[in-house]
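All protein chains but one are shown in place.
And then chain A:
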Amino acid sequence: MQEEDSGEDNTFNEDSILELAKSKPNGISNNDIKNEIPNVLPEMWTKSVNKLLKAGTLELFKDKGVLLYKYKDPSTKTEVKGSDNEEKVVYKIIEEAGNKGIWIRDIRFKSNLNMTQLNKVLKSLETKKFIKAVKSVAASKKKVYMLYNLEPDSSVTGGAWYQDQDFESEFVDVLNQQCYRFLDGKREAAIKLGGGPLMCRNRSYASAHDVHKFISELGISKVQLSVDDIESILYTVVLDNKAERTVNPSGEYLYRAINPFLKSPGIVRTTCGICPIVDRCADSGLINPKSCKYLTDWLND
């Protein structure tokens, strides 16, 4: 009878401890448990805590000399079945790295395994589909490892602008043009509306949100673009000297299409101004103004 009772008590204890741990993602200390579940003897709950630790539902941490228990979702907890200790260690290291992944060299330092052994472990984990290798965009030859079911972080994949580690410049160019088209259209509409130059100017401003809406409605993008993505595209439009950026009182960036001061300067309207071999051009020698092919072509235009 008594044993049954204590068994019931235990489950009760376990549940309440789990509830407590779940409510505090930063972990619970021994004192927390004592305060929250006062009517249970310490011997009783230590037993259940040990049981939970063994089962892997709780994790033990030490912070400033205080022992902390943290709840761990049993769904992420994977039994590394049929694996040896090395595999478990490596798995744990990779798991800690989260969706940012970890470089093989760092795994080696942390695990103290030698290269050949580590390679073997990684390969076996990969074939069992516990982990996967993802190529980072930061360095094309750098592979990072992460758990199989994780979605790689945008710093690893490069976000919306990358497809299989390749930067999609054409996509960016198209977006750049479309953003400018939107701003330009907005400016023209403002001029058409009239109502004084100040009104025109203020009407021609657009925020990244407006542009984002426009781009989303265009449906040119296969991937979902965030407002931040559009913001960085708009910045390239600004850098192309086709738009200017100002901040409105609420701290939001506003963009407006602008005209340049000058038409292209005279020097670059000739061939020599843009000639790639102008430094090698002289009176004598193969490259000279008298027989220059570029000049001839330009003159016969």
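We take it that contacts are C-beta pairs under 8 Å (C-beta built on N, C-alpha and C of every residue); 3 or more make two chains touch, one makes a residue touch a chain; residues count from 1.
We adopt the following convention: contacts and distances are computed from a predicted model.
Taken from the listed names "DNA-directed RNA polymerase III subunit RPC3", "Protein BYPASS-related protein", "Transcription elongation factor SPT5" or "NEDD8-activating enzyme E1 catalytic subunit", the protein name that UniProt assigns to the chain not shown is "DNA-directed RNA polymerase III subunit RPC3".
Residue in contact with the omitted chain (choice from A:Leu41, A:Ala133 or A:Val268): A:Val268. One of A:Ser29, A:Asn99, A:Ser124 or A:Thr236 touches the chain omitted from the figure, and that residue is A:Thr236. Seen across the whole complex, the unshown chain contacts chain A at 161, 166-167, 169, 172, 176, 196-198, 201, 232-233, 235-236, 239-241, 244, 246, 258-270, 272-274, 278, 281, 283, 289-290, 292, 295, 299.
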